[in-house]
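Left out: one protein chain. Kept in place: all the others.
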Amino acid sequence: MKQLSPKSYETPSQRLLDSAPLLGCRDVVKIFKSYLKGGFTALAGASISIRRGELLALIGESGSGKTTLAKILAGLIQPTSGEVFFGDKPLAKMGSKDLLHFRRKVQFVPQYPDLALDPTWYIYDSIAEPLRIHKEARTREEELEKVRSVSSRVGLGLDQLRRKPRDLSGGELQRAVLAKAMVLSPDVVIADEPTSMLDPSTQAKIVHQLLEAKKENGFAVLFVTHDLSLAEAISNRVCVMLGGSIVESGAASDVFSSPLHPYTLSLLSGSASGLEMNRGTGCPFYSQCDARMGACSKSSPPEFMTGKARSVRCWLFGQDY
Amino acid sequence: MKRFGYSPTGVEWAGIALILAVFAMTLMSFLPGGCFGMPSSIPYLPPSSSNFLGTNDIGDDVLAILLQGSRVSLSIGLLGATVSTLFGTVIGVFAGFMGGTVDEALGSITDFFLVVPALPLMILLAAYLGPSFMNVVMVIGLLWWPTTARMVRARARQIRGSPFIEGLMGVGARKPYIMFRHVLPNVWGIVLARFVLAVSSSILLEAGLSFIGLGDPQNPSWGMMLHFAMTRGALLHGAWWTFVPPGICISFSSLGFILIGMGMESRYRSSTKSIGDVS
């Protein structure tokens, strides 16, 4: 990750931390119904908020519920309980007009670029499709202009636009998916491990282009990843996820330099193993935690604020102890 | 892999050759009648230079009837396949994309028609409707869609689960739009292959129905020729020239379409494997 100097993007300015949340959710629970096992709890009361213009990294291991949370925020799946809000309105109470506005302003970039575009459509048409759905371009020329400018920003040439997905490389596809997400000039781009399927050099280039575009257009990014160094390099703020809830959040520099939650500590030191997670009552990290106490097994810790915009879900930081 | 151009495999070439032969035959049937021997009024005349395929029980030239019959068999084959493919595609896409109750209801109907033997049901329906060209087309079209519906449904379901559909919902696309503009183009390959296979089945089914005597007597098809050979004693008379040629025509034309359809299906399968594997 040499191309990305941590300093250039890591700017947890006070302005960003103070601004009102743009998109977020409160106490979201998602249980996937399954007739075999009776149901799988993917999210157990997760709350998160994305502020205007920030780059929020959502980190955690596989199975921690990152993708589910990202999809719920993008309105792709419905939470079992809890609420998602955009601006100051809850998604569940939006009329069709507001919902359409939400769909235009919040864009989702999926994990597998090779399945994110219709294989039978030309890349150009796929990128232009959001414009057509929302009738954002009045003429063919306007559409062409918009598609071209957004494509060149992510490094896609006309040559690639004339092809179909099967004739593009993974990196080019991911660029096309990014272009599709940005063509409506959104407020929030939710990127679900957008680069995990790519080789490191392509990965760096695409992340770089995403950040350049973000700087230019000022949209917020929720960057879901399990790549800790990447998260450290690019994000303003970080949320750490474990067992379907956010266990720690705060400015990226704070979290990475002085982690509070024992899980974050072990994650950063590379010794965490989410597979042995406690799925019963109490803290999800209970069975592996070195600092566990009696309270940890009995009830799940609430969110304790330990500073401005810094919170942790661990009984170690409760005032009662 | 070579993506550009469509180069048929050996199997498909064989199919194309067979079909071209049948079409050539159909085209020849539009030539003025005198070209292929006149009715000779002598029944069961064996093949000769004046009647290449001999004459039938009422002394008509078999070759002339065979050429006329190719029009009927082929057009019923194409029309029946069109109707059944249309039904199967609409039902399959709808069931696969909507899922839930719609899927279950349509699935039960499809299962019903898959389990109930099709030919006896066709015989029953055709017997009540009476023999006519359109009735045969409708009976085949209305009863031969379940396999197509099932395959299209499976594919549509796969498409529905792939991330790009989810992404489209996220952008705010409406369901009918997604169905027509995204699901349909993606099942197109299977629909085409099924259509070609359905032409083959329709030709065989039409022949079967005609053989039983449910074909249109105004437009005798190849199956009808076999029917007459059976009921009017050509078989017992040993007049092989009255029933061997139409049988060959039925077999070869249906074989031709089967070969092409199979080629298309396997081509389609190998090109879509990657999508199926992940979702």
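The first chain written gets the first letter, and so on, giving A and B; residue counts start at 1 in each chain.
What we mean here is this: contacts are C-beta pairs under 8 Å (C-beta built on N, C-alpha and C of every residue); 3 or more make two chains touch, one makes a residue touch a chain.
Heads up, the rule we're going with is that contacts and distances are computed from a predicted model.
Per the UniProt record, the chain missing from the shown structure is "ABC transmembrane type-1 domain-containing protein", taken from the list "Methytransferase partner Trm112", "ABC transmembrane type-1 domain-containing protein", "Amino acid/amide ABC transporter membrane protein 2, HAAT family" or "HemK2/MTQ2 family protein methyltransferase".
The hidden chain, counted over the whole complex, makes contact with B. Residue in contact with the omitted chain (choice from B:86, B:138 or B:230): B:230. Within the full complex, the residue among B:42, B:119 or B:134 touching the omitted chain is B:119. The chain not shown here touches subunit B at positions 11, 14, 108, 111-112, 115-121, 123-125, 127-129, 200, 204, 207-208, 211-214, 223, 226, 229-230, 235-236, 238, 240, 243-244, 247, 250-251, 254-255, 258-259, 262.
As a convention for this text, only the chains that are shown with their structure count from here on.
Distance between subunit A and subunit B, defined via averaged C-alpha coordinates, is recorded as 51 Å. The touching residues of subunit B, when paired with subunit A in their complex, are 3, 162-164, 166-173, 177, 182, 185-186, 188, 274-275, 278-279. Here subunit A touches subunit B in the complex through residues 71, 74-76, 99-100, 103-104, 106-108, 110-112, 114-121, 129-130, 133-134, 166-167, 180, 184, going by the rule given at the top.
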